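With one protein chain held back, the other chains of the complex are shown just where they sit.
Chains here go by letter, A and B, matching the order in which they are written, and residues are numbered from 1 within each.
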Amino acid sequence: MLLSSWWDVRDLGNAVSGLVDALQDAGVPNGVIYSIAALLGCLGIIAFVGATAVINIWVERRLIGRIQVRKGPNRLGPFGLLQPVADAIKLIQKEALQPKSADGVVYSLPPILIFIPAILAFAVVPFGDKMVLADLNVGVLYLLALGSTTAVLIFMAGYASNNKYALLGSMRVIAMLISYEIPSVLALLGVVTFAGTMSLSGVVDFQDTYWSWLIFFQPLAFLIFLLGTTAELNRTPADIAEAESEIIAGFHIEYSGMKFGLFYAVELVNAMGLSAVIAVLFLGGWWTFGVEKVIPGWILFIGKIYAVYFLLIWFRGTLPRFRMDQLMAFAWKFLLPLGLINVLVSAFEVLLWTEYDISAGVILPASVVVNFALAAVLIVGWSKLMMKPFTDVRRRPHLFNEINVPLPGEATPEPAG
Amino acid sequence: MSPLVLDARVTLEQVLIVGAILFSIGLYIALTKRNAVGVLMGIELMLNAVNLTFLGFARFVESPRPIDGHVFAVFVITVAAAEAAVALALVVAIYRFRDTIDVDRINLLRW
Partner (left out) sequence: MVIAFWTLAALTLGSAVMIVLTRNLLHALLCLILSFVGMAGVFITLSADFVAVVQVLVYAGAIAVLMLFAIMLSPRSGRDNAANMLQLPALVLCGLFAAGVTFTVIETDWREASRGSFDTTAEAIGQALLSPFVLPFEIASVLLVVAMVGAIVLVREDS
């Protein structure tokens, strides 16, 4: 890539590195240069987050409207494009009521603090070739840790409201978040095993080196992580914790005005953040089979984020809401074993690749075929296996069927079969 | 040079002293809280302080394999998680039987 001029928009990191070089030549101390570069990166990310939070309000409502065979908001401005502005004005001018028995500081902090994990997730995501704010060596693990801190903040919000429904909603959210963390971890473990590194830009480099997206190597991990993400974002079909018809909005019942506006915005920012993670890990980030030499990589990346976000909105518009016990059973009995088997098979493939020195040209296409077959077989077969206790009328263990001995409490032996 | 002077580096003594203070605060919490979950909070603080000491030693002290400090810290975190799970299960079970989790009142081995 010929990125020699600082105005070349294909790699926005160019401008920052040009500025850093100029400052270093001028003799500014290293700490100051580092702080300025970090500040510029933070400003970029906050600008991106703010812009997408506003745009996504319109995107989501319009798209869900179209999926539900109705027009979305179309009154304010052309195609309803001023809807986010109207929403913001409405939320700002509302009175932020605080219940008298709500716990003062603990009530006011969660709307502000919950932005922190949402924005921090963008710090490790590579937008372009050298456009990462913090290229952490443990980037994948860092993203998982951020997801688990959100659970504590949601509990704070629910508890401090001094409202039984809020507490119930927040307990449900925590139970669901910690249940869906484990399959997500296992899916990402499969990805990390293949890529050999936990840093997100390292994963993109792996996809660049072997000329293919990781979704082809790890289809099962993609599906597991997508479903885990849907549950962690509390979106339909997994939004039992904040469903308006079930529990009257769950943990943010008692929040009104801009505090509720912050919760609403954080939901959208979280959705963007996790879509960005999926796009980086599975869809190649800024790398798109060489197209990023023509169109800037970060534009393609934002396009991929919106593609995954479109998938999430599609789920929301199409699927009904699941019950709490159905969601838990899905996480523990379906996604977790599939994740484990995926890790096992991926580790075996990487073992064949590295220890026995089978060349990448043989092992990678073979692993694509094997992984896709495995995904298909497991999804169909495991779901049949999980359905079996519900379709089998006589729930005897198989051994008893063969030996034909009466169970304790039964009089006569039943016929075999 | 006194190790407590603030020069341009963090020294081993400073890390260890911070760990010691944290450990003693955790010890105080574990000894004086009346609630069983409060005692557990003190224990977790003590384990954190120990982790800090291990990592300080791994970073600053000459050794043939400095990563051992990090491995110890990971094991301490693992064991602390297991122990917290069992301890909190005990707390819930005791509450079911004795209707209290005040550690001063749970003082009979059989009742």
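Everything that follows uses one rule, which is that contacts are C-beta pairs under 8 Å (C-beta built on N, C-alpha and C of every residue); 3 or more make two chains touch, one makes a residue touch a chain.
Bear in mind the structure is a predicted one, so any value in this text is a computation, not a measurement.
Among A:I64, A:L136 or A:M324, only A:L136 touches the chain that is left out of the view.
Checked against the full complex, the one of A:L144, A:L319 or A:A373 touching the unshown chain is A:L144.
Even with one chain removed from view, chain A keeps its contact list with that chain: residues 103, 106, 136-138, 141-142, 144-145, 147-149, 151-152, 155-156, 159, 171, 174, 178, 181, 198. Residues of chain B that touch the chain left out of view are 2-4, 6, 8-10, 12-18, 20-29, 31-35, 37-38, 40-41, 44-45, 48, 51-52, 55-56, 58-63, 65-68, 70-71, 73-75, 77-86, 88-93, 95, 99-104.
Just so we're on the same page, only the chains that are shown with their structure count from here on.
The distance from the centre of chain A to the centre of chain B, each centre being the mean of the chain's C-alpha atoms, comes to 33 Å.
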